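Removed from the display is one protein chain of the complex; every other protein chain stays in position.
Chain nomenclature is as follows: A and B, assigned in order of appearance, with residue numbering initiated at 1 for each chain independently.
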Amino acid sequence: MLEIKGLVAGYGGVRILHDVSMTVGSTEMVALLGSNGVGKSTVMKTISGLLRSTEGSIKFEEREILRAPPEDIVEAGLVLVPEGRRLFKGMSVLDNLLIGNTVRHAQPRRKELLDKVFELFPVLATRQLQAAGTLSGGEQQMVAIGRALMAAPKLLMLDEPSLGLAPALTHQVFEALRVLNKEPLAILVVEQNVSIALAACERGYVLEDGSITISDSAEALRKDDGIRKAYLGA
Amino acid sequence: MDTFIQGLVQGLAIGGIYGLITMALTAVYSVTRLLNFAHGDLMVIAMYLALTGVRWLGIDPYLSILVIAPLMFGFGIALFHLVFERVLRAHVLLVVQVTLGLGFVIQSALLMIFSANYQTVQSFLTGRIIVLGQIVFQATFLVAFVVSVLLALLFFWMLNRTTFGRKVRAVAEDPVAASLCGISVRWVQMIVFAGALGTLGVVGPLVAPVFIVEPTLGLHLTLVAFIVLILGGVTNFIGTFVAGVIIGLAEALGGLYMSPPEFAGILPYGIFILFLLLRPSGVLGR
Partner (left out) sequence: MKKYIPIMVFFVCGAIFSMVADNYWLDIMVFALWYAYLCVTWNIIGGVGGQFTFAHPVYVAIGGYTSSLLFNHLGVSPWLGMFLGMALAALLAMLLGWINYRRRLPHLTFALITLAITFVAIIVLRSSHFLGGSEGIFLQRGNDPLTFRFFNKQVYFWIILGATCLVLVFVTWFSRSMTGFKLIALRDNEDAAAMLGIDQLKMAMMFSAISAALGAFGGTFYAQYLFVIDPTVASSHLAVEIILFTAIGGMGTVWGPVLGPLAMVVLIRYLNAEFVNISGLGQVVYGVIIIVVLVVLKDGVVSWGGRKLAQQTSKLKIREQRQ
């Protein structure tokens, strides 16, 4: 569904990504791993249209989206839950969710999608009218995911969903992602927390020095010595 | 005592109008982070359009709003594409320069077409007064104030109860997140900008019978709008309206009690400077 080939990207003349190639199938849950600052967020920003790339190809459902603006990419069904969540803190939980429902093809399904979100994250239903900024970290992450789901995505991307969350909440979040993945909903996760990412996903990529160095099944990655030493501290 | 109440009422009325003018400026700022130094001059265009309507076509200014407001809205869209869109991500000072230039062009053009003479705009309400107890209002004044309040309320309603208003709030808070939700930030910015001009297209003809119309009124109005903006708190629309009223009151009461009366014009600036000295960082931030 998502096909990236030879992606090059950077900021202000400094190249971060040299040659990134990866794929995500329409029912897969894939992890993108790598150490801090290596450029995982850059990949996400480029895919979602926030960052302009000059070279390479990003195809979503056969359509080239390399130079598309963010709103078009969301319209196509590729939705990012950004790093740090970026909720509209001043607005209510409900308003945040409704904003997520902006894309044309999702609007007719508003009620249905909203019900789905509340079913997945019941606590949000009780906090609907509260200002999003007053929620706990875990609840905010739920709102962020819910907001993305309101756009009826075909592929959901998440940038560091476990950031700032206690382990129990992280498990909760990934449990929800597993449920979503079964619908089916393709998912691409960038994660620092390698163990939980590999536990939930079926495949993984490792980003190093601006390109993908390892690409394998989650099973194989878990057993890989190099990975274990570098990221799992074993 | 009567003159005091008269002044009070007049100040409130003018203040409400200032409040609305500033809200238009604030709305544009909130979604684009642009401070439009040509804001006042744009309103003056609308005033002169009303003048033209009266002089050449015999149309009452209130009626001409039906044409002028959409015209200004369309002008806003054109202006956004030609000028503002291109400087959106530029340095703040460049935007100030460009909008100053724009205001300058508008002022010069008006000077060229209409000359520097002070003009008055007559409407069917000119000269009519309304009496409530001991207080005498000019009808034109009252209408301008009432419509301003109505428009302000309409704006609040739009912002808080409509889908578009929700998009505006989202873009104002975090444009990046908004675009990730599928909102076309550019489009929201354009509509808000054009809407602000459309509002000026209503307020302009509305106050044309109240103010004296001359080309240099623009920068003065812009400055008042900025003063009200800063005093009212940049993101706080209600605060903006209240600040507008305060400034209006200062002007009106100052005009009554200061001598020579022309000195009253200094009051808003004085309040502004004092406020900034006492509240050091100002409310603006940048």
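The rule is simple: a contact is a pair of C-beta atoms (placed from the backbone, for glycine too) under 8 Å apart; a residue touches a chain by one contact, two chains touch by 3 or more.
The structure displayed is predicted, hence computed values, not measured ones.
Shown chains touched by the hidden one, complex as a whole: B. The hidden chain makes contact, of the residues B:176, B:223, B:242 or B:256, with B:223.
Shown as candidates are B:78, B:94 or B:212; the residue that touches the absent chain is B:94.
Against the chain not shown here, chain B presents residues 35, 83, 86-87, 90, 92-94, 96-98, 100-105, 107-109, 111-112, 216, 219-220, 223, 226-227, 230, 260, 262-263, 265-266, 269-270, 272-273, 276-277, 280-282, 284-286.
Keep in mind that, in the parts below, only the chains that are shown with their structure count from here on.
Chain contact summary for the complex, chain B toward chain A: residues 163, 166-167, 169-170, 173-174, 176-185.
Within the complex formed with chain B, the chain A residues making contact are 48-50, 69-71, 74-75, 79-80, 82, 86-91, 95, 98-100, 102-103, 147, 151.
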